[in-house]
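One protein chain omitted, others in place.
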Amino acid sequence: MTDSNDIQLQIDALVLRIDELESRAALRDLVTDYCLGFDNRDWDRFIAIWHRDAVWEIGPPFGTFKGHEGIREAVIEILYPLWRETHHLASNLLLTFDDPDHARGVCNVDCMGATVDDVVQMISATYRDDFERRDGVWKIAKRHVTIHYFNPIPGVEMSAPAG
Amino acid sequence: MTDSNDIQLQIDALVLRIDELESRAALRDLVTDYCLGFDNRDWDRFIAIWHRDAVWEIGPPFGTFKGHEGIREAVIEILYPLWRETHHLASNLLLTFDDPDHARGVCNVDCMGATVDDVVQMISATYRDDFERRDGVWKIAKRHVTIHYFNPIPGVEMSAPAG
Partner (left out) sequence: MTDSNDIQLQIDALVLRIDELESRAALRDLVTDYCLGFDNRDWDRFIAIWHRDAVWEIGPPFGTFKGHEGIREAVIEILYPLWRETHHLASNLLLTFDDPDHARGVCNVDCMGATVDDVVQMISATYRDDFERRDGVWKIAKRHVTIHYFNPIPGVEMSAPAG
């Protein structure tokens, strides 16, 4: 019985380690789904990354938005009307775990886009996330944004090749 | 014996979970080897990511290419003659598994490059991949490309620091 108990303890330790590795993949997917959901205007994908009571601190010049209703307002009423198209690239994702159900993330995001009046813009930002796993599902509880730069690129157009 | 059977079942479940995590790393490497192989003109690295019967749907203005021979034609006869240098950055890789040997991927790719006539271009695209593991090796069965923009950056040069 000692042997079997020892084996079970070893397995339990492996389960914890695998769980964290799987959580890392799930958290990376949340960061990715933000970009894919926003840029493709895929609302179901976008809103699914946020907990119901999530807080999105975009900061100047946009402000802070709370809950799914506030996030919807930010995207649909404020951001999408500004942009004809956006292209977010997330990079440098650093994840740290406070416990198996709470983690923090930092990542850098580069965004190229064109406003509705055809000005091509380059944007760089850092996102700082609080992630929580509730009922077995990881989502964002809070995202804090720091925009490093947000500037036009004069003389550049943004268009797809002719089909 | 019940105990030992139960232990074996737990181990078998862990093996499946570890296998998926390892597959995620292998699939990420395929996406990376596309960029490293293409940009460094490392043909062995580049062609190794594709199954023999792979389909590469690059779309306008390039078309669709089939099998290693078609892929060779696209790269060697069409793309490399256009470019003096390219620099692909893959990001936002989202992987979903249909079963342990079939997965789909979406990623965004930013590419800066200079054409052979020294025009610096900025390109953004989404790649949608069908991955298959055959004989234990993951490769791309189909890659579909959507180019979001492909535009020159007027007045910019692309050159390395003097050695």
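Labels for the chains are A and B, by order of writing; each one numbers its residues from 1.
Everything that follows uses one rule, which is that a residue touches a chain if its C-beta (ideal position, glycine included) is under 8 Å from a C-beta of that chain, and two chains touch if they have at least 3 such contacts.
None of these values were measured; they are calculated from a predicted model.
Checked against the full complex, the one of B:85, B:101 or B:130 touching the unshown chain is B:85.
Check B:11, B:48 or B:137 against the missing chain and you find that the one touching it is B:11. Seen across the whole complex, the unshown chain contacts subunit B at 4, 7-8, 11, 14-15, 18, 21-22, 25, 29, 32-33, 35-36, 39, 85, 87-91, 110, 112, 153, 155-163. Think of the hidden chain as still there; on subunit A it touches residues 3-4, 7, 10-11, 14, 17-18, 21, 24, 59-61, 89, 91-94, 106, 108, 110, 122, 124, 147-155.
Operating definition for what follows: only the chains that are shown with their structure count from here on.
Each chain gets a centre from the mean of its Cα atoms; for subunit A and subunit B, those two points are 23 Å apart.
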